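Apart from one protein chain that is not included, each protein chain of the complex appears where it belongs.
To keep things simple, chains are lettered A, B and C as they appear, and every chain counts its residues starting from 1.
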Amino acid sequence: MSLAFDILLAFGVVFTAAAALGTHDRVASIAGFVVTGLLVALSLVRLGAPDVALAEAAIGAGLTGALLLRSAWRLKPAESRVSPAIDRIIVALIAVCLSGALAWAVYTAPGAALYPALVSERLAESGVTNPVTAVLLNFRAWDTLLEIAVLFVALILVRIVAPAHPQPVVLGELMLPFARIVVPMCAFLAGHLLWQGASVPGGAFQAGAILAGGLLVLMLGGFAVLTPRLLSWGMMVALLGLAVFAVAALSTEALTGTLLLYPDGAAKIWILMIEAVLTLSIAAMLCLLFCGMPRRPLNDV
Amino acid sequence: MTSELIYICAGSGLVGLAFYRLATCRDMLLRVLSLNVLAVGIAILFLASARNAGMTDAVPQAFILTGIVVLVAVTAALLALAEQIDSQRDE
Amino acid sequence: MTTVLQVVGLTLTTFGVSFLLIAALGVWRLPDVLSRLHALTKADSAGLALIALGAACLKGRPDSLLVLGLCVVLVALSGVTIGHLIARAHLSEGDLE
Partner (left out) sequence: MTIHDVPPIDRQQTPSATTEPHQEVLAVARSSGRLRGAITTGTVLVVLWAGFHWNDPTSWTVGVPMALIGGALVLFLPASAPLQLSPLGMLRFAKFAIIGILRGAVDVSWHSLSPRTLQPGFIPWRTHLPKGGPRRLFAVAITLLPGTLTARIEDDMLTIHALDLSDATRDALAALEAHIAKLYRLDHKEMVL
């Protein structure tokens, strides 16, 4: 029974991806991509990775889909120069070989499971009981610190390039009750995911993405206008995550002699503090990445 | 083991499809979209191979989670660059 | 008691899933955009509500009702709002008869 479900789901993933990539209608293609993302999230749950599934649904399908849709109206379609049939056949052959080789290589790779034993052995001293959170914010916290730095670099790049700011449209009266319920619910769900991330699936990234969704409802509904003042506040919050994480790294160095090795027994508090700030910071960064940041103040709006 | 094999096939199928589209398509938006599909396919492959006796290894999970967040930042940056190229071409 | 709850839960879930299936059928078969929106807004909310109620019965714990209720409210609200927004955009494109 569950095997039939798996086959159906895997088929659905490949089919929707093919539909998304096969059509020339951009909006249809993005819609297909979002559906693919949601089905992939479901298959990640089947693969025993609910943390990743939450992130894929919120970020991979939701925010990326919104970003693509935003740009679909701005980018001019490329001149439809169809590549010659012989080229396409060769590329298709290479693609089929690539897929086959990849599947074969992954399937036959020796499953040297080195990490699970190590993780479960030290999980008790990590301060949390969700192994993914333990890896992200304790065992490999250094990676996560750099990841936040990468996000911030992308934000700076967007700021330099300065794409146009999306103009909110008048969406009518029914946006108000929607925002009145959905925006606080986003804050609630973000807090809930942040808190439960210590023991069950959830954490700062998923929480930040959901909070960013709430902020985008405010922006696109026309309730909050990105004034220069709001923009500089947003940048401050975005930087705050990186700053707090870096300060935490330095102070753990001072306290314990190792970067991001938390003092004995206090790991949970450290992790929770860093995660709470990261949630706000990730939300601000994702929101600003979506809205773009004009160099000029928005006088003419 | 069979259910992992199914998802390995799906993941490598996504990689193949995205590769074909990346190579044959000139549209910037569709290229960025294909890049995202490629990353999703690799995530499925990675996680399917990380499964062992009903448990999924936490370290690859953390890597993929990091990858998803970095990918959305990369997508935003690429789209901003593409929009800039488009508007430069206009002038 | 548990078997009664299970039977009730399975029945509710079956009804919910069939509503969702029929909604999908409706999107395929109904003649125009606005009529399709009817299928999407109503059958979806009702179907999901029934599935959530059934899931709560199957779970057998009252605290799961809170989470599931929240899901239903959010889905129904966003369904209604998005249905209205699509209809509105469709009208402003000038298809009003």
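Everything below uses one rule, namely that a residue touches a chain if its C-beta (ideal position, glycine included) is under 8 Å from a C-beta of that chain, and two chains touch if they have at least 3 such contacts.
As the structure is a prediction and not an experimental result, all values here were calculated from the model.
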Contact list for the unshown chain, restricted to visible chains: A, C
Options A:68, A:158 or A:190, residue touching the unrepresented chain: A:190
Touching residues (missing chain, whole complex) on chain C: 19, 22-23, 25-26, 29-32, 34-35, 37-39, 41-43, 45-47, 49, 63, 66-67, 70, 76-77, 80, 83-84, 87-93, 96-97
Residue numbers in chain A that touch the chain omitted from display: 69-70, 73-74, 166-170, 172-174, 176-177, 179-180, 183-184, 187-188, 190-192, 194-195, 214-215, 218, 220, 222-225, 272, 276, 301
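Methods note: only the chains that are shown with their structure count from here on.
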Topology of the chain contact graph, where touching chains are joined (line, ring, star, complete, other): line
For chain A paired with chain B, centre-to-centre distance based on mean C-alpha positions, whole Å: 12
Chain A-chain C separation of Cα centroids, rounded to whole Å: 27
Distance from the mean Cα position of chain C to that of chain B, given in whole angstrom: 31
For the chain B and chain A complex, residues of the former touching the latter: 2-21, 23-24, 26-30, 32-34, 36-37, 40, 43-45, 47-49, 51-52, 54-62, 64-66, 68-77, 79-84, 86
Chain A-touching residues of chain C, taken from the complex the two chains share: 70, 73-74, 77-78, 80-81, 84-85, 88
In the complex with chain B, residue positions of chain A that touch it: 2-3, 6-7, 10-11, 13-14, 17-18, 20-21, 26, 29-30, 33, 36-37, 40, 43-44, 46-49, 51-52, 55-56, 59-60, 63-64, 67-68, 70-72, 74-79, 81, 83, 87-88, 91-92, 94-96, 98-100, 102-103, 106-107, 109, 111, 113, 115-116, 119, 131-132, 134-136, 140, 143-144, 147, 150-151, 154-155, 157-158, 161-164, 203, 205, 282, 285-286, 289-290, 292
